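With one protein chain held back, the other chains of the complex are shown just where they sit.
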Amino acid sequence: MSAYEPQNPDYEKLVRRALKAQGFMALIGAEVVSVEPGLVELAVDYRDEIGQQDGFVHGGVVGALCDNAAAAAAGTLIAPGTGILTIEYKINFLAPAACGRLVARGEVIRFGRTVTVCRAQAFAEGKGARRHVASAQVSLMTFIPTGA
Amino acid sequence: MSAYEPQNPDYEKLVRRALKAQGFMALIGAEVVSVEPGLVELAVDYRDEIGQQDGFVHGGVVGALCDNAAAAAAGTLIAPGTGILTIEYKINFLAPAACGRLVARGEVIRFGRTVTVCRAQAFAEGKGARRHVASAQVSLMTFIPTGA
Amino acid sequence: MSAYEPQNPDYEKLVRRALKAQGFMALIGAEVVSVEPGLVELAVDYRDEIGQQDGFVHGGVVGALCDNAAAAAAGTLIAPGTGILTIEYKINFLAPAACGRLVARGEVIRFGRTVTVCRAQAFAEGKGARRHVASAQVSLMTFIPTGA
Partner (left out) sequence: MSAYEPQNPDYEKLVRRALKAQGFMALIGAEVVSVEPGLVELAVDYRDEIGQQDGFVHGGVVGALCDNAAAAAAGTLIAPGTGILTIEYKINFLAPAACGRLVARGEVIRFGRTVTVCRAQAFAEGKGARRHVASAQVSLMTFIPTGA
């Protein structure tokens, strides 16, 4: 399915565990939809607590979910004993995230020994429709945790 | 103090009200530090609920706070009856946001009739020190709300 | 072929004319490969004059070609009597542009009345191979030229 061969056979377990350990993911109610090599989908259901003043999902939540989906996608490909840090991301908002459900899809477009580049797309789903609401590009760095 | 002359004398009240109406700002515990023409500071105290797996403030929270500080800074300068939308932002993470308190400072670097560009800097404060942890650049659009 | 319906039947002529009027395009030796609604390809052959110190195409040339391909793609969709300005772009370099030929492919991902968002990809072609060397995301603004 994916063009990438994971270096760590336990990639899915590790990525799910890392996401689960983030207090912020629980706070916004994010869940993991799927984890494949180089490709991760996260989602969050609309609640007023993650909205802005007009009843849409807050751009900051959209950005956080895209960043996280990208980092998790990169995380599926790293070697055992290494970690992933976001260097930077850029996100364009294409339409208001007026939805039942917001899905962020992160995918690796270039995996490197030091720097990895991902794309992340966010979609608002609801009432049988799916709308592309944001497009992000993310640069990440592989690192070796101290004390690991 | 500021190089900008607000078009709306009620700018501070309106910006504070807009921020207060965002469920997400309450969810993360963000507060408004200061509102001046073209310059807004927001802050959030560290709690595990806004952290990632290593005990730092989640990058998504840093991004959301920077985006919000930038949008609010732009919001201080717009004409009555108009609103501000984020077109896109880009954020570099410079250091882990390991802190007592995270402060995001948004400032307008170019105010335009249609497009406004802001910079936002995030600082981690605690134990008597202040560290520059993120730098963002944000493009925003002035719009006339339908039904306004 | 394209999902977009041009508002101006003369879109191809106008886009080619605008590109031809750019001194910088001639200076780097850029040519127009194809112009379709929402999709434009530009290319440049390698010469030392557009290189950096290691014999690759200069990142600035890659960025300029991506920006131009994106702006031209947006330009195919605008109404008669309007123009396109780049608000900002962000580009990731994925691999050195070591090539015979550099191709930049700009495509509209969201066309708006005021703001349009494009993606641009650059590929290095040569010796029978094609390599993805850069990925850009571009925000553009439609404007009405004064005196038009």
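Letters A, B and C mark the chains in the order given here, with residues in each chain numbered from 1 onward.
Please note the rule applied: a contact is a pair of C-beta atoms (placed from the backbone, for glycine too) under 8 Å apart; a residue touches a chain by one contact, two chains touch by 3 or more.
Since this is a predicted model, take the numbers as computed values, not measurements.
A.B. asks: Which is it among B:52, B:68 or B:137 that touches the chain not included here?
C.D. replies: B:137
A.B. asks: Out of C:40, C:73, C:87 or C:118, which is the one that touches the chain we can't see?
C.D. replies: Of all options in C:40, C:73, C:87 or C:118, contact with the hidden chain holds for C:87.
A.B. asks: Tell me, which residues in chain A touch the chain that this view leaves out?
C.D. replies: 87-88, 90, 114-115, 117, 137, 139, 141
A.B. asks: Quickly run down the residues of chain B that touch the omitted chain.
C.D. replies: Per the touch rule, chain B residues meeting the hidden chain are 90, 92, 94-95, 109-110, 117, 119, 132, 135, 137, 139.
A.B. asks: Residue by residue, what part of chain C touches the chain that was omitted?
C.D. replies: Chain C touches the chain not shown through residues 18, 21-24, 26-28, 47-53, 58-61, 63-65, 67-68, 85-93.
The rule we apply is simple: only the chains that are shown with their structure count from here on.
A.B. asks: With touch defined as above, tell me whether chain B and chain C contact each other through largely the same residue numbers, more than half shared, or through different ones.
C.D. replies: Homomeric contact, same residues on both sides for the most part.
A.B. asks: Tell me which chain's centre, taken as the mean of its C-alpha atoms, is farthest from chain C.
C.D. replies: It is B.
A.B. asks: With chain centres defined as C-alpha means, what is the inter-centre distance between chain A and chain C in Å?
C.D. replies: The mean C-alpha positions of chain A and chain C differ by 28 Å.
A.B. asks: Counting in whole Å, what is the centre-to-centre distance of chain A and chain B, each centre being its mean C-alpha position?
C.D. replies: Chain A and chain B have C-alpha centres separated by 22 Å.
A.B. asks: Where in chain A do residues touch two or more of the other chains?
C.D. replies: Touching at least two other chains: 90, 92.
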